[in-house]
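This is the structure, below, for whatever I ask next.
One protein chain is absent from this view; the other protein chains keep their places.
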Amino acid sequence: MAKVSVTIEVNGESHEVLVKNSTTLLDLLREELLLTGTKKGCDSGECGACTVILDGKAVNACLVLAVDANFGKVETVEGLGGENAFHPLQEQFAQHGAIQCGYCTPGMLMSSKALIDRNPCPNDMDIKTALSGNLCRCGGYLQIIDAVKSTVKK
Amino acid sequence: MELGYGVIGKKVPRLDALSKGSGNVKYVSDLYLPGLLTGKILRSPLPHAKILNINISKALRIPGVKAVITAADTPQRKFCLNPAWANNMLLQNEKVRYVGDQVAAVAAIDEDTGNEALSLIEVDYEPLSGVFDPEEAMLPDAPKIHAEESNIALHGTRTFGDVDKAFEEAAYVCEGTFYSPPLAHCCMEPRGCVAYYDLSGKLTVWSTTQTPHPLREELSEVLDIPQSKISVFQAPVGGAFGARMGMDPIDGVAAVLSVKTHRPVKLVNTREEEFLSSRIRYPMKIWIRTGADKNGRLIAQEIKVITDNGAYNHEGQYVMGNAGSKLAQLYAVPNIRYEGFLVYTNNVYGGAFRGYGNPQITYAIEIQLDKIAEALKIDPAEIRLFNANKANSVTASGCKIGSCGLGDCIETVVEESGWKDKKVKERKSGSKRRGIGIACMIHGGSGVKFFFGTDCNSSSAIAKINTDGSVDILTGSAELGQGSNTTLAMIAAEELGVSLEAINIINGDTDTTPPCGGAWGSRQTFMAGNAVKYAAAEAKDQILKVVSDLLEAPVEDLLIEKGKVFVKGSPSRFVTVAEASADSWRNRGTPIVGKGVNVDPWSVQPDMKTGYGNVSSAYAFAAQAAEVEVDTETGCVEVIDFWCAHDVGKAINPLGAEAQIKGGVISMGLGYALMEALVLKNGAVQNTNFADYKIPTMLDAFDVKTYLIEPIDKYGPFGAKGVGEPAMIPSAAAIANAIHDAVGVWINDLPITPEKVFAALREKNI
Partner (left out) sequence: MQEFEYVAPNTLSEAISLARQYGAGSHFLAGGTDLIVQMKRGIRHPSCLINIKTISELNTISYSEQDGLHIGPLVSHNSLAEHPMIREKYVFLAEAASHVGTFQIRERGTIGGNICNGSPAADTISPLICLTSKLKLQGIGAERVVLVEDFFVGPQETALRSGEILSQIEIPTLPPHTGTAYLKLGKRKALEIAIVGVAALITLDLKKEFCVNARISLASVAPRPLPCRKAETILVGQKLEEGIFEHAARAAQEESTPISDLRSSAEYRREMVYVLTKRALGQASERALGSDN
């Protein structure tokens, strides 16, 4: 089947990419744009490792077709920090021991960013709910909650 | 005399945290090399069948398919972590023995092409009867899975003391059967590998392994390529927990595909393959009997374990042996017997999984102990204190317990949890009832010696002090996300007297680092840590000799602090470590390089006949308490609060240790207790996704209070012992005992689902 062109803005930069209809946003990011920060954990929308912010919402990139994200705005972990600085979330995650193997971390960070973008004062339950779709097997949950709370305080 | 530590004991964020948090760290599936191909494995849909014929011609015709291989394309050597037990192959040549078994593989230009090729490989199978229950597999007329006459891969018994006599004399005897199901590791990163066999005949493998040096050996053996022609790089790993111990068939198959194509091949499991066909926690049926005197002193304990080995050997004999060995190690029981059957079935086979048989046996031991406590009307915490092993003692099986903080651990959780008030004196009515439970554990804190049948629990390291004062530490250890690199850096910095920022850890590269057993058995802090400490100490000696000459002072009078070397009491007259290193190299022609080898001299191989011997240099202990609320109408259990006291010897990095403990309890302990089990039907795993195989989510998290007990081990680096596995070993038992406290039922069969609790309550008319 012929490929189609999609235009997508990722971390503020516009890209035009040829994809198949079946290509997911996750595969577009990782395979076409070589932005491998967003991870593939299950490819079924269950683990959250592929969480990105699409048009302001935290979504599983593995369940979004690239063609469906045409003209969309995507934020990934690579765009979190600035040129020479880390995002406060990244710093707080590191400070609180919230990063162990690191595989769930990009997804956790993007879900956290989406949360504090829409709710600057989340309580514990807000944080847990917003991150309910991000699985962590190393068990960083408590440290991650503390890291998000610290970020908000600052 | 407790020295003031400059670096260790401080809460240090992991050195790799920010790079992981920025998305810049490349895991195996993130790697790209020019000409990279995608590898896929064809897996058997049948649990037991002869392979009559494999037709790959249609698959080969698809454009974009660069290789299709079967067993004939490999050296057809059998492999196993311990070669003496080898009966698995990269690709099976005569039979498949479980659903998911490897039959063929392809290398293609992309995933879709690879999948298409797989669908066109035609395999003629002759189905054979399968057997899925180990007890059925033990029967003489069961289908034979391997060429041997019996499906019993191993049957062994160990006895210490006079068990039968002790049971006769016991005032109270308790007996019960427990079951631990097959479990999946659920590492967030699936298993995978990139292999590149270049035109010069050099094989380079980037793997998610947790044992780079042993993997190199296994690859060499199974591929018939000399070790010197194989480089293994351990890529950053997205969780391991034992899943990545030793070679996975993926590593070898990717290598063969690369040999065939002379192109790099990336082979990564789908999540479905992770659940369907990857090594699991060994399922165990444990019959256990314990005898106590009238005061609650445990005088006899015996178990009979039937372990489902699955289709192939991997580490079953060690896991089962480790389980049995706990009988005398945790409590001072003088008469013990453990009998184990390791049995082949046509199920997916087992491997190392955090705790290595210990969570299974601890569940049985700790629940039975609570039953004894109840019968004898002794408080469960008291009976544990009473029976706890003590420091500087030898167990009935010959284990030399050096440092032991078990008593402190128990007392700490009793105190901090409000145990005395919360322990139910009179069971309440009402649909929601609370209770509190306790469980303890012991685990090797330094790796164990019964591994591989050889003295293989060793580590080595090299410390190079550069002319600018920065330090390279080369270690064969593996960073899995458990923080070992940070811990090793802290040990090196402390030993050398330099800042943490000066240390550069180089690990996971078999070309440049000296051998190390790898990350397992909670051994790296102890084994690799000591190796690093020795290497740093040797480098430090070399620095001190140079400065002794420069300052014209005896070596014994010199001190290094914050990178400055000076005579004690005269800090203003100093030579920096950088200056000393530069002087040594430029003026004396001698680079500063220290070597450290830790062969773990304080433990031994247990006697092959009796099993007697000190298998580990150090033992880690813990006590955990759980408070739960049980909904008696639904059987649902909620963990309200949790306390963990862990004897870690000395916490090199308290932040790291606490993260391990909290993480282990919530993400694994809770899951093991209440929700995790692979469901197999005729050998095929039914729940092959995260929706149906349940691990805890953030909404399931509860508060975990941790207390690090530091009795300072004599042999550990700065007194430290391991903590990685202990974190989740007693958690399920603590929860089970708390449920009993709340509603008076014990569930011997894991996981403790609401349905099981409901049925048990119904039976008791609650």
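Residue numbering begins at 1 within each chain, and the chains themselves are lettered A and B in the order written.
Criterion: a contact is a pair of C-beta atoms (placed from the backbone, for glycine too) under 8 Å apart; a residue touches a chain by one contact, two chains touch by 3 or more.
These numbers come from a predicted model, not from an experiment.
For the chain that is not shown, the touched chains among those present are A, B, taking the whole complex.
Here the missing chain is touched by one residue of B:Pro696, B:Pro711 or B:Gly724, and it is B:Pro696.
The chain not shown here is touched by just one of A:Leu29, A:Val64, A:Cys136 or A:Val152, and that residue is A:Val64. For subunit B, the residues touching the chain absent from view are 633-634, 636, 674-675, 679, 686-687, 690-692, 694, 696-700, 753-755, 758-759. Seen from subunit A, the chain kept out of the figure touches residues 1, 4, 20-22, 24, 43-46, 48, 51, 57-60, 62-65, 67-68, 70, 111, 129-133, 135.
Criterion: only the chains that are shown with their structure count from here on.
Averaged Cα coordinates give subunit A a centre that lies 30 Å from the centre of subunit B. In the complex of the two chains, the subunit A residues touching subunit B come out as 30, 34-44, 46-47, 49, 76-78, 80-81, 86, 90-91, 93-106, 109, 127-129, 131-145. Considering their complex, residues 11, 13-14, 16-18, 20-27, 29-30, 32, 185-190, 236-241, 270-271, 480-483, 655-656, 658-659, 662-668, 689-691, 695-699, 701, 703-704 of subunit B touch subunit A.
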